[in-house]
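Everything below concerns the one structure shown next.
Of the protein chains in this complex, all but one are displayed in their positions.
Moving on to chain A:
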Amino acid sequence: MEMKKLLKDSKKVATQYTTWVTFVGLLLLLSILTNGQALRWGSIRNLLIAESVRSFAALGVGMIIITKGIDLSIGYVVCLTASVAASFAQNPDYSSAVYAGQSFPLIIPIVAAVAAGGLFGLFNGYLIAYGKLPPFIATLGSMSIAKGLQLIYTKAAVVGSLNQNFKNISQGSVGPVPNLIIYVAIAAFIVWILLKHTRQGTHFYAIGGNAQAARVSGINVERDLMMVYFYAGLLYGTAGTLLASRLGLANSLTANGMELDAIAAVTVGGVSQNGGVGKVSGMMVGVFTMGLINYGMSFLGVDSYYQQLVKGFIIIIAVYFDMKKYARRA
(Lines give C-alpha, C1' and ligand atoms only; values in the text may rest on other atoms or scores of the structure.)
Protein backbone atom coordinates (compact mmCIF):
# COMPACT_ATOMS: atom_id res chain seq x y z
CA MET A 1 0.00 0.00 0.00
CA GLU A 2 2.76 2.37 1.06
CA MET A 3 4.73 1.37 -1.97
CA LYS A 4 1.78 2.01 -4.25
CA LYS A 5 1.26 5.47 -2.86
CA LEU A 6 4.92 6.24 -3.18
CA LEU A 7 4.84 5.09 -6.76
CA LYS A 8 1.75 7.16 -7.48
CA ASP A 9 3.24 10.23 -5.85
CA SER A 10 6.48 9.92 -7.73
CA LYS A 11 4.53 9.52 -10.94
CA LYS A 12 2.68 12.72 -10.14
CA VAL A 13 5.92 14.53 -9.45
CA ALA A 14 7.36 13.18 -12.68
CA THR A 15 4.49 14.53 -14.80
CA GLN A 16 4.48 17.82 -12.97
CA TYR A 17 8.20 18.36 -13.21
CA THR A 18 8.92 16.55 -16.47
CA THR A 19 11.46 19.18 -17.41
CA TRP A 20 13.54 18.82 -14.26
CA VAL A 21 13.25 15.06 -14.18
CA THR A 22 14.53 14.86 -17.76
CA PHE A 23 17.41 17.20 -17.01
CA VAL A 24 18.54 15.45 -13.82
CA GLY A 25 18.07 12.06 -15.47
CA LEU A 26 20.30 13.05 -18.37
CA LEU A 27 22.87 14.45 -15.97
CA LEU A 28 22.95 11.18 -14.03
CA LEU A 29 23.06 9.11 -17.18
CA LEU A 30 25.96 11.09 -18.52
CA SER A 31 27.92 10.93 -15.28
CA ILE A 32 27.44 7.15 -15.14
CA LEU A 33 28.45 6.64 -18.76
CA THR A 34 31.60 8.71 -18.33
CA ASN A 35 32.43 7.83 -14.72
CA GLY A 36 31.89 11.45 -13.76
CA GLN A 37 34.39 12.63 -16.37
CA ALA A 38 31.86 14.72 -18.24
CA LEU A 39 30.72 16.64 -15.20
CA ARG A 40 33.82 18.47 -14.10
CA TRP A 41 33.45 22.19 -13.49
CA GLY A 42 35.56 22.97 -16.53
CA SER A 43 33.24 21.06 -18.81
CA ILE A 44 30.09 22.41 -17.20
CA ARG A 45 31.47 25.89 -17.57
CA ASN A 46 32.04 25.34 -21.26
CA LEU A 47 28.53 24.00 -21.60
CA LEU A 48 27.05 27.07 -19.90
CA ILE A 49 29.05 29.42 -22.11
CA ALA A 50 28.11 27.54 -25.23
CA GLU A 51 24.41 27.79 -24.39
CA SER A 52 24.43 31.36 -23.09
CA VAL A 53 23.57 33.15 -26.32
CA ARG A 54 20.84 30.68 -27.07
CA SER A 55 19.39 31.41 -23.64
CA PHE A 56 18.57 34.96 -24.70
CA ALA A 57 16.77 33.73 -27.79
CA ALA A 58 14.95 31.12 -25.69
CA LEU A 59 13.79 33.68 -23.14
CA GLY A 60 12.44 35.85 -25.95
CA VAL A 61 10.64 33.16 -27.87
CA GLY A 62 9.52 31.56 -24.60
CA MET A 63 7.53 34.70 -23.76
CA ILE A 64 6.14 34.78 -27.27
CA ILE A 65 4.99 31.17 -27.12
CA ILE A 66 3.28 31.88 -23.79
CA THR A 67 1.09 34.35 -25.70
CA LYS A 68 0.40 31.56 -28.19
CA GLY A 69 2.66 33.10 -30.82
CA ILE A 70 5.77 31.88 -32.58
CA ASP A 71 8.87 33.58 -33.96
CA LEU A 72 10.72 32.15 -36.93
CA SER A 73 12.83 35.25 -37.49
CA ILE A 74 15.15 34.70 -34.51
CA GLY A 75 18.12 33.23 -36.38
CA TYR A 76 18.39 35.94 -39.00
CA VAL A 77 17.51 38.76 -36.63
CA VAL A 78 20.33 37.64 -34.32
CA CYS A 79 22.56 37.35 -37.40
CA LEU A 80 21.65 40.89 -38.45
CA THR A 81 22.13 42.36 -34.97
CA ALA A 82 25.46 40.53 -34.59
CA SER A 83 26.58 42.06 -37.89
CA VAL A 84 25.41 45.52 -36.83
CA ALA A 85 27.25 45.21 -33.52
CA ALA A 86 30.37 43.90 -35.21
CA SER A 87 30.37 46.67 -37.81
CA PHE A 88 30.69 49.29 -35.06
CA ALA A 89 33.43 47.39 -33.22
CA GLN A 90 35.96 46.78 -36.00
CA ASN A 91 39.54 47.89 -35.65
CA PRO A 92 39.77 51.23 -37.50
CA ASP A 93 42.94 50.16 -39.32
CA TYR A 94 41.20 47.12 -40.82
CA SER A 95 40.95 47.99 -44.50
CA SER A 96 37.76 46.14 -45.37
CA ALA A 97 35.87 47.35 -42.31
CA VAL A 98 32.27 48.51 -42.87
CA TYR A 99 33.20 51.92 -41.49
CA ALA A 100 36.88 51.83 -42.34
CA GLY A 101 39.04 54.34 -40.54
CA GLN A 102 36.42 55.11 -37.94
CA SER A 103 36.28 53.96 -34.36
CA PHE A 104 33.26 54.12 -32.07
CA PRO A 105 32.86 54.10 -28.31
CA LEU A 106 31.99 50.68 -26.88
CA ILE A 107 28.40 51.67 -26.19
CA ILE A 108 27.59 52.22 -29.88
CA PRO A 109 27.72 48.61 -31.10
CA ILE A 110 25.65 47.50 -28.11
CA VAL A 111 22.99 50.17 -28.51
CA ALA A 112 22.85 49.77 -32.29
CA ALA A 113 22.40 46.00 -32.10
CA VAL A 114 19.81 46.10 -29.33
CA ALA A 115 17.93 48.86 -31.16
CA ALA A 116 17.97 46.85 -34.39
CA GLY A 117 16.58 43.85 -32.52
CA GLY A 118 13.95 46.01 -30.85
CA LEU A 119 12.88 47.51 -34.17
CA PHE A 120 12.43 44.07 -35.67
CA GLY A 121 10.43 43.08 -32.62
CA LEU A 122 8.16 46.10 -33.02
CA PHE A 123 7.77 45.32 -36.71
CA ASN A 124 6.78 41.71 -35.98
CA GLY A 125 4.58 42.76 -33.10
CA TYR A 126 2.77 45.41 -35.10
CA LEU A 127 2.03 43.02 -37.95
CA ILE A 128 0.74 40.38 -35.57
CA ALA A 129 -1.13 42.51 -33.03
CA TYR A 130 -2.63 45.22 -35.23
CA GLY A 131 -2.24 43.75 -38.70
CA LYS A 132 -3.74 40.48 -37.45
CA LEU A 133 -1.22 38.45 -39.43
CA PRO A 134 -0.67 34.93 -38.16
CA PRO A 135 2.64 34.96 -36.22
CA PHE A 136 3.98 32.14 -38.34
CA ILE A 137 3.58 34.13 -41.55
CA ALA A 138 4.59 37.53 -40.16
CA THR A 139 7.84 36.20 -38.76
CA LEU A 140 8.48 34.06 -41.82
CA GLY A 141 8.41 37.29 -43.82
CA SER A 142 10.57 39.24 -41.41
CA MET A 143 13.03 36.34 -41.31
CA SER A 144 13.69 36.86 -45.00
CA ILE A 145 13.78 40.63 -44.60
CA ALA A 146 16.37 40.33 -41.83
CA LYS A 147 18.48 38.06 -43.95
CA GLY A 148 18.26 40.45 -46.89
CA LEU A 149 19.20 43.44 -44.75
CA GLN A 150 22.14 41.57 -43.30
CA LEU A 151 23.47 40.72 -46.77
CA ILE A 152 22.96 44.28 -48.01
CA TYR A 153 24.54 45.80 -44.94
CA THR A 154 27.63 43.59 -44.95
CA LYS A 155 27.76 43.14 -48.73
CA ALA A 156 27.82 39.44 -47.88
CA ALA A 157 31.30 39.83 -46.40
CA VAL A 158 32.63 38.68 -43.05
CA VAL A 159 32.61 41.47 -40.48
CA GLY A 160 35.80 40.64 -38.66
CA SER A 161 38.82 42.12 -36.92
CA LEU A 162 36.87 43.26 -33.88
CA ASN A 163 38.57 45.33 -31.22
CA GLN A 164 39.59 43.76 -27.95
CA ASN A 165 37.31 45.90 -25.75
CA PHE A 166 34.32 44.61 -27.61
CA LYS A 167 35.52 41.03 -27.41
CA ASN A 168 36.07 41.44 -23.68
CA ILE A 169 32.35 41.99 -23.15
CA SER A 170 31.79 38.28 -23.49
CA GLN A 171 35.22 36.80 -23.08
CA GLY A 172 36.01 38.11 -19.62
CA SER A 173 35.00 36.67 -16.29
CA VAL A 174 34.33 37.77 -12.74
CA GLY A 175 36.36 35.45 -10.57
CA PRO A 176 35.59 31.96 -11.77
CA VAL A 177 32.27 32.98 -13.31
CA PRO A 178 32.36 33.92 -16.99
CA ASN A 179 30.69 37.22 -17.92
CA LEU A 180 28.30 35.47 -20.27
CA ILE A 181 26.83 33.43 -17.46
CA ILE A 182 26.27 36.58 -15.43
CA TYR A 183 24.47 38.22 -18.36
CA VAL A 184 22.24 35.20 -18.76
CA ALA A 185 21.41 35.23 -15.06
CA ILE A 186 20.50 38.92 -15.22
CA ALA A 187 18.33 38.46 -18.30
CA ALA A 188 16.57 35.45 -16.79
CA PHE A 189 15.95 37.40 -13.61
CA ILE A 190 14.43 40.34 -15.51
CA VAL A 191 12.18 38.07 -17.57
CA TRP A 192 11.18 36.24 -14.40
CA ILE A 193 10.17 39.52 -12.75
CA LEU A 194 8.28 40.52 -15.87
CA LEU A 195 6.37 37.28 -16.21
CA LYS A 196 5.74 36.56 -12.57
CA HIS A 197 5.47 39.92 -10.90
CA THR A 198 4.07 42.45 -13.34
CA ARG A 199 0.60 43.02 -14.72
CA GLN A 200 1.86 42.74 -18.25
CA GLY A 201 3.44 39.37 -17.60
CA THR A 202 0.20 38.05 -16.16
CA HIS A 203 -1.55 39.44 -19.22
CA PHE A 204 0.78 37.43 -21.48
CA TYR A 205 -0.42 34.24 -19.84
CA ALA A 206 -4.02 35.38 -20.08
CA ILE A 207 -3.74 36.24 -23.77
CA GLY A 208 -2.14 32.89 -24.53
CA GLY A 209 -4.71 31.05 -22.47
CA ASN A 210 -7.82 32.71 -23.87
CA ALA A 211 -7.43 35.89 -25.91
CA GLN A 212 -11.15 36.61 -26.05
CA ALA A 213 -11.54 36.29 -22.29
CA ALA A 214 -8.48 38.51 -21.90
CA ARG A 215 -10.10 41.20 -24.01
CA VAL A 216 -13.33 41.00 -22.04
CA SER A 217 -11.30 41.29 -18.83
CA GLY A 218 -10.11 44.71 -19.95
CA ILE A 219 -6.68 43.67 -21.17
CA ASN A 220 -5.26 45.67 -24.07
CA VAL A 221 -4.49 42.57 -26.08
CA GLU A 222 -2.99 44.36 -29.08
CA ARG A 223 -0.58 46.48 -27.10
CA ASP A 224 0.57 43.61 -24.91
CA LEU A 225 1.11 41.37 -27.93
CA MET A 226 3.18 44.02 -29.66
CA MET A 227 5.25 44.49 -26.54
CA VAL A 228 6.04 40.80 -26.15
CA TYR A 229 7.61 40.78 -29.61
CA PHE A 230 9.41 44.01 -28.79
CA TYR A 231 10.92 42.57 -25.59
CA ALA A 232 11.94 39.45 -27.49
CA GLY A 233 13.58 41.68 -30.10
CA LEU A 234 15.64 43.42 -27.42
CA LEU A 235 16.79 40.02 -26.19
CA TYR A 236 17.75 38.99 -29.75
CA GLY A 237 19.74 42.20 -30.11
CA THR A 238 21.58 41.38 -26.90
CA ALA A 239 22.18 37.85 -28.17
CA GLY A 240 23.59 39.24 -31.41
CA THR A 241 25.96 41.56 -29.59
CA LEU A 242 27.25 38.79 -27.33
CA LEU A 243 27.59 36.35 -30.18
CA ALA A 244 29.67 38.77 -32.26
CA SER A 245 31.77 39.55 -29.21
CA ARG A 246 32.33 35.89 -28.41
CA LEU A 247 33.11 34.80 -31.96
CA GLY A 248 35.08 37.93 -32.77
CA LEU A 249 33.24 38.23 -36.08
CA ALA A 250 29.87 38.07 -37.74
CA ASN A 251 28.89 36.73 -41.12
CA SER A 252 25.78 35.61 -42.93
CA LEU A 253 25.94 32.17 -41.33
CA THR A 254 26.05 33.47 -37.76
CA ALA A 255 23.17 32.13 -35.62
CA ASN A 256 21.60 30.29 -38.53
CA GLY A 257 18.98 27.86 -37.24
CA MET A 258 18.90 29.43 -33.81
CA GLU A 259 15.11 29.79 -33.98
CA LEU A 260 14.69 26.05 -34.10
CA ASP A 261 17.12 25.47 -31.25
CA ALA A 262 15.41 28.09 -29.11
CA ILE A 263 11.88 26.87 -29.86
CA ALA A 264 12.93 23.30 -29.20
CA ALA A 265 14.62 24.24 -25.94
CA VAL A 266 11.64 26.09 -24.46
CA THR A 267 9.30 23.35 -25.59
CA VAL A 268 11.41 20.76 -23.85
CA GLY A 269 11.34 23.21 -20.94
CA GLY A 270 7.57 22.93 -20.64
CA VAL A 271 6.42 26.08 -22.45
CA SER A 272 3.21 24.87 -24.06
CA GLN A 273 2.61 25.42 -27.76
CA ASN A 274 -1.05 25.81 -26.82
CA GLY A 275 -0.20 29.04 -25.05
CA GLY A 276 -0.72 30.26 -21.52
CA VAL A 277 1.81 27.97 -19.85
CA GLY A 278 5.54 28.28 -19.18
CA LYS A 279 8.11 29.38 -16.64
CA VAL A 280 11.51 31.02 -16.85
CA SER A 281 13.04 28.17 -14.88
CA GLY A 282 11.64 25.72 -17.42
CA MET A 283 13.00 27.73 -20.35
CA MET A 284 16.48 27.77 -18.84
CA VAL A 285 16.41 24.09 -17.96
CA GLY A 286 15.20 23.39 -21.49
CA VAL A 287 18.15 25.25 -22.97
CA PHE A 288 20.63 23.38 -20.81
CA THR A 289 18.93 20.06 -21.43
CA MET A 290 19.36 20.52 -25.15
CA GLY A 291 22.93 21.68 -24.55
CA LEU A 292 23.61 18.67 -22.37
CA ILE A 293 22.34 16.35 -25.05
CA ASN A 294 24.65 17.91 -27.63
CA TYR A 295 27.56 18.03 -25.31
CA GLY A 296 27.01 14.55 -23.91
CA MET A 297 26.84 12.99 -27.33
CA SER A 298 29.97 14.79 -28.46
CA PHE A 299 31.71 13.68 -25.31
CA LEU A 300 30.69 10.09 -25.93
CA GLY A 301 31.91 10.37 -29.49
CA VAL A 302 28.52 10.07 -31.16
CA ASP A 303 28.65 11.11 -34.81
CA SER A 304 27.19 14.60 -35.29
CA TYR A 305 24.79 13.24 -37.90
CA TYR A 306 23.21 11.11 -35.22
CA GLN A 307 23.08 14.05 -32.86
CA GLN A 308 20.78 15.81 -35.27
CA LEU A 309 18.56 12.74 -35.38
CA VAL A 310 18.38 12.40 -31.61
CA LYS A 311 17.56 16.09 -31.20
CA GLY A 312 14.69 15.78 -33.63
CA PHE A 313 13.16 12.90 -31.73
CA ILE A 314 13.54 14.68 -28.41
CA ILE A 315 11.61 17.69 -29.70
CA ILE A 316 8.82 15.52 -31.04
CA ILE A 317 8.56 13.54 -27.82
CA ALA A 318 8.50 16.73 -25.73
CA VAL A 319 5.67 18.23 -27.78
CA TYR A 320 3.80 14.94 -27.77
CA PHE A 321 3.72 14.87 -23.98
CA ASP A 322 2.93 18.58 -23.86
CA MET A 323 -0.09 18.09 -26.10
CA LYS A 324 -1.28 15.15 -24.05
CA LYS A 325 -0.87 17.02 -20.81
CA TYR A 326 -2.91 20.01 -21.85
CA ALA A 327 -5.29 18.31 -24.24
CA ARG A 328 -8.71 19.79 -23.68
CA ARG A 329 -11.21 17.44 -22.32
CA ALA A 330 -13.72 16.54 -25.01
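Just so it is clear, a contact is a pair of C-beta atoms (placed from the backbone, for glycine too) under 8 Å apart; a residue touches a chain by one contact, two chains touch by 3 or more; residues count from 1.
Definition applied: contacts and distances are computed from a predicted model.
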Missing subunit (named according to UniProt) among the choices "Sarcosine oxidase subunit gamma", "Ribose/galactose/methyl galactoside import ATP-binding protein", "Succinate dehydrogenase" or "tRNA-specific 2-thiouridylase MnmA": "Ribose/galactose/methyl galactoside import ATP-binding protein"
Residue touching the undisplayed chain, where the options are A:Leu127, A:Ala206 or A:Ile314: A:Ala206
Residue of A:Ser31, A:Ser103, A:Gln171 or A:Asn220 touching the missing chain in the full complex: A:Asn220
Touch with the omitted chain, as defined above, among A:Ala82, A:Ala129, A:Leu162 or A:Val277: A:Val277
Contact set of chain A toward the excluded chain (per top definition): 193, 197-199, 202-203, 205-206, 209-210, 212-220, 272, 274, 276-277, 326, 328-329
